[in-house]
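Dropping a structure here in structure tokens format, bear with me for questions.
Only one protein chain is missing; all other protein chains are in place.
Right after this comes chain A.
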Amino acid sequence: MFEIVLICLIAVALAIPLGSYMAGVFSGQKHITDGFFSPIESLLYRLMRVSPNESMTWRTYGMAFLMSNLILGVVAFLLLKFQQVLPFNPDHIGPLSWDLALHTAISFITNTNQQHYAGQAQLSYLSQGFLIVTLQFVSPAMGLAICVAVLRGMTGGKNNKTAKEGEERDLGNYYVDVVRGVVRVFLPLSLIVALLLAWQGVPSTFSGAQHVQPLDTQSSMSSQAIPVGPVSAMAAIKQLGTNGGGWYGSNSADPLENPTPLSDVIETIAIVLIPIAVVFMAGGLIGRKKFAWMSFATMAILSVSFTAATIYSENQANAAFVGASAMGPNMEGKEVRFGPELSALWGALTTQTSNGSVNASMDSFNPLGGLMARSGMLVNAIWGGVGCGFVNFIVYVWLAVFLSGLMIGRTPEIFGRKIETKEVTPLSSLIVLPALCILGLLPLPCLSQVLRGTVIQDFMESHRFFMSMPQRLRIMVLAWQG
């Protein structure tokens, strides 16, 4: 219990100064690190042929966001489809099928990081270490840029003081925001975390899989291939950028991706560090410290309750085996090294921040733990994904202000701006849209045996299958390599 409190306190203590640093980064304040970062950024601007002083309206900003995603998506798809002919493929891994390549490209440009592949077995070093990692850097930076632009827009744009009524507001420059986010926030932090993880024993190499003699001399295998690579670098940004897609199929449950208790602590803190910092960054950017603390307190109360419920849940016996011989805690699908509490903590935080990395099998959580994980993902505003989590939070704040504003007898108003039909309509659609996507698609697998691939009686069978996914994957990999 003590280590859980400690982890949370360290995360908050680090996030507060990081938040004010980030506020400086995005408001373009002078900083002692300018001498180091500015040349890198200028070089990137020149390469991308963008002029950093150009200001953008919400239209051009949004268009730049969409276009950059489209270009990255196409590049990602092509790289994955043709990785077998591209360099950095010492293990001679073949191409992904077109559907898997498309799924993976979309999954990573959207910061979703859902993986239908086992990275160590199906992706080359170029695909993992360059493509996936690049997207893991860029996609959270894009989320952060959108958040910064929303905050600027909410307070009337950068030209608020000079703009006339109805004049287009300056939301800053999209490319500058993304580049500064990558160069000044994600890269330095990832470097630190990657080094710490490498120190703890996470592989960091470009050599191919290691072939070793199995300990069990009686086994049929004469040699075992252990895939390695630049794992620590990827693990760092996977955690920091609310990405979640790991090097190994079993993610941070794998002893190579998360070898020690200390590495588990570092990776857990890295999950929530930037999402918490964004709250304080927002306070600094719009110059409202009180708003930042209000947001922090709201999120913290929810986060602590969700996490506490998850920890409680995983300390109970496995619900599926109640009445059999189950005794608490629920160790099904958990690494013995981490136990129920560190697994529950990770599971709660990773879903709240829409990170998705795991150090245990989420599918084996008890019902309450599973409910908390699902709720965290659905809300996506208790810290939430980098940038987009806070934008979601703002949506809830606006709606809450709309109702509470009425109750004090005024047309609701936030930051000096009235909330009327023009504002309520998009806010409402943001409430309906997720429901429409999730609930609209849900009946398809529920009703179609083809899509589901099971009949009802098979449900428990498939449940068991997914529960033991990490182990099975490893067996499959070994079989494939053997």
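Following the convention adopted for this analysis, a residue touches a chain if its C-beta (ideal position, glycine included) is under 8 Å from a C-beta of that chain, and two chains touch if they have at least 3 such contacts; residues count from 1.
As a working rule, contacts and distances are computed from a predicted model.
Visitor: Just to verify: the chain that's not displayed, which of "C-type cytochrome biogenesis protein CcmF", "ABC transporter permease", "Potassium-transporting ATPase ATP-binding subunit" or "STAS domain-containing protein" does UniProt list as its protein name?
Guide: So, among "C-type cytochrome biogenesis protein CcmF", "ABC transporter permease", "Potassium-transporting ATPase ATP-binding subunit" or "STAS domain-containing protein", the name matching the hidden chain's UniProt entry is "Potassium-transporting ATPase ATP-binding subunit".
Visitor: Write the list of chain A residues that the hidden chain touches.
Guide: Missing-chain contacts on chain A: residues 399, 402-411, 416, 419-421, 423-425, 427-429, 431-432, 435-436, 439-440, 442-443, 446-447, 456, 459.
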